[in-house]
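For chain A:
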Amino acid sequence: MSSVPLSAYLTLAIILFCIGLYGALTKKNTVIVLIAIELMLNAVNINLVAFSKYGMMPSIDGQIFALFAIAVAAAEAAVGLAILIAIYRNRKSVNVDDYNSLKN
Partner candidate 1 sequence: MMEIAWIIPLFPLFSFLVLLIFGRKWRRGQIDFAVILSLVSFICALLVLFARFTQENVKVEFIWLTIGETQLTAGFEVNQLNALMLVIVSLVSFLVHMYSKAYMEGDERITVFFSYLGLFTFAMLGLVLSPNLLQTYIFWELVGVGSFLLIGFYFYKEEAKVAAKKAFIMTRIGDVGLLIGMILLFWQVGSFEYDEIFAAISAGDLSETMATLTAILIFIGAVGKSGQFPLHSWLPDAMEGPTPVSALIHAATMVAAGVYLVAALYPLFAYSEVAMLTIAIVGGFTAIFAATIGMTQKDIKRALAYSTVSQLGYMMLALGVGGYVAGVFHLTTHAFFKALLFLAAGSVIHAVHTQDIEKMGGLWKKMKWTAPFFLIGTMAISGVPLLSGFFSKEEILVSAWVSGHYLLFTLAIVAAFFTAFYMFRLFFLVFGGEEKKEHSMVKESSNWMTVPMLVLALLAIVAGYIQTPWFGTFLGDWLTTGIAANVHGHLDGPLWVMIVATVVAFLGILLAWLMYSKKVISRDWFTSRAPYTYQLVVNKYYIDEVYQYIFVKGSRFVSQVLHFVEVYLIEGLISLVTITIRQLSMLGSKFQNGQTQLYGTVAFVGLAILIVVFALTGGGL
Partner candidate 2 sequence: MGFPFILSIIVFAPLLGLLLLTLVAKTKEKTIKTVAILSTLPSLFLSIYLIISSKMGVELVSYSGKLSWMQFGNPEVFGKLYSIDYELGVDGFSLTLLLLTALLSTLAAFASFQIKAGWKGYYMLFLLLEVGMLGVFAAENLVLFFIFFEVTLVATFFLIGKWGLYEKERTAFSLLIYNGIGSAILLVVIMVLFAKTGTANIEALMSILSADDGTVFSPKVKTGLLLALFIAFGIKLPIWPFHSWMVKVHSEAPAAIVMLHAGVLLKIGAYGLIHFGLGFFPNQFQSLTLWLGILGVINLLYGAFLALSQKELRKILAYSSISHMGIVLIGLAALNEAGIQGAMFQVVSHGLIAALFFYLIGIFYERYQSSSMDDLNGLAKTMPIASGFLLVAGLASLGLPGMSGFVAEFLAFLGLFQEWPVLAVIACLGIILTAVYILRAVLGITFGQQEKAKRVRDMTPLEIWPAIILLLCIVGIGVYPDIISSTLKSIIIGLGG
């Protein structure tokens, strides 16, 4: 019935995931890193929803999972931003390279 196959959605998800990953690993600004992570989560959500329709046992559960993921992602974004601001206050920088307190 549908002319868009499952693999198309999954491919889209992979491409988005890869873009997000690339951004998360290479960007210097912490905000961008956070938002790139959001992009990766979104890609995963596409997968969940796609499987909920085209999966082996299609059901609503996939969408529910996506909802939960969105909720958690939102929480994560909020907390991440809060941490960012706290660090910024100490270091006066949003550059990831300056956050190297793991070293000592």
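A word on the picks: all candidates are chains of the complex that A comes from, given by their letters.
One rule holds for everything that comes next: contacts are C-beta pairs under 8 Å (C-beta built on N, C-alpha and C of every residue); 3 or more make two chains touch, one makes a residue touch a chain; residues count from 1.
What you are looking at is a predicted structure, and each value in this text was computed from that prediction instead of being measured.
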| item | value |
| --- | --- |
| Touching candidate for chain A, same complex, options 1 or 2 | 1 |
| Residues of chain A touching candidate 1 in the complex | 21, 24-26, 33, 96-97, 99-104 |
